[in-house]
Structure formats: structure tokens, C-alpha cells
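Removed from the display is one protein chain of the complex; every other protein chain stays in position.
Coming up: chain A.
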Amino acid sequence: MISFEEVSKTYPGGQQALVKVNFHIAPGEMAFLTGHSGAGKSTLLKLISIMERPSVGKVLINGHDLNTITRRQIAYIRRDIGMIFQSHQLLMDKTAFDNVALPLVIEGYTHKEINKRVMAALEMVGLHDKAKYFPMMLSGGEQQRIGIARAVVNKPPILLADEPTGNLDPKLSMEIIKLFEEFNRAGVSVLIATHDLGLIARMRYRTLTLRRGRMITDGLTESEGDML
């Protein structure tokens, strides 16, 4: 589903964020991406959502080379990728409902369809009774779940999460991860970047580890052993 082939990213100024990264995530797989702050986790996710372009190498999604995607096509790529951020990236002057509805409005769904899907997504994250609330009236965990509802409302085949549990306590973090597991069971490929090693240790998922821009393990050996 997601493939990196010899991908390096050097930022202007010479900072090497990623060095010759190779890995492949299969369709319907759920994996964690870990490493210290500044190891290149965010850069890696940005290369998938084309917020950055690789300096060298190829990023492929479903066999399509992202280097061939033009500026104008980026928007359509992002509709296939649900993105979740540590800082939620919610619109503070819009209700939870309107926030979740945004991807559907952009894609031109009918009013009826939007209503149905947004309520279903809010139901999934357990916030259907807070549709009319503004983000400021919600707790950190609830805000994060609104962000997740927005990411999955148009049923993308790929879900990327950048430190989704960053500000949450372990219990809330676990709830969020459980949500991701649910989506994964529905066939969505999920890649979660986190430095919360304790959280990962409690889960038995493939873990890719970055250190100073290099992938020191792509987690295949351990996870294969675990699965067998």
C-alpha cells in the first residue's frame, strides 16, 4: 500500500531528515512508526501526504509514484489519506459537526449524505451527542476524536496519525488506539507515528524505528515472529 524506495530528504540548509529509507506497508496493515523527536517521523508522514517531496528516491502509494503527482493533483491524493495530528487542526469557530463535514463538503456530497456520514463518524468515535459543540467546549481527548472522525468520514483507504496520543493520558491513549484498531479491522491501512514506547509495548503491531533519519528496523522480523 505504502512503499518507500531509497528515500532521502534533505531540507534546505543541509539538515538530513531521512537517509535512504526503504519499507513497505501492505494493504490493510497497521503499523507504528517510532523514534526520538527529530528522528524523521513527521518528515516521513509528510512525504506520504505530499506536504514535502523527497530529495532522492520514490514514495509509492498503491503502486503510484508520488513524484509524478502534480501540484494540482495533491488535493485529490489527500482525499485518499485520512490525517490525524497531535494538534488536532480543528477549526475553532466551527462546530464538531461542521469540522467533521469539511472533507465531504469539499468533495461535493449532498446535504443528506453529509448528515448521514458525519453522524455515523461521530457515532464511531462516541461523540454523536456533541455534534453541536465547538472544539473549545470539548476535552483534549474529545477534540482528538473529532479529528479522527474527520479523518475517517470519507472512508479513506489510508490513515496516517502523527503523535495522536501526544497530549493524552494512558487510558485515553489506549481508547484512541482502540479506535484505530477498529478502522484497521475494516480494511484501512494505518500508520501511527509516536514516541510513546510504552503504548507500543502493550500492542503487538509491526513497529518501524527511525534514528537520525535512518530506518534501523522496519519491524518485519519481529512482527512475523509474533504472528507466527
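Just so it is clear, contacts are C-beta pairs under 8 Å (C-beta built on N, C-alpha and C of every residue); 3 or more make two chains touch, one makes a residue touch a chain; residues count from 1.
Heads up, the rule we're going with is that contacts and distances are computed from a predicted model.
Looking at the choices "NADH-quinone oxidoreductase subunit F", "Molybdopterin synthase catalytic subunit", "D-amino-acid oxidase" or "Cell division protein FtsX", the name in the UniProt record of the chain not drawn here is "Cell division protein FtsX". The hidden chain makes contact, of the residues A:26, A:56, A:75 or A:216, with A:75.
Of A:17, A:31 or A:61, it is A:61 that touches the chain left out of the display.
For chain A, the residues in touch with the chain missing from this view are 46, 49, 51-52, 61-62, 64, 69, 72-73, 75-80, 83, 89-91, 102-110, 113, 150, 154, 157.
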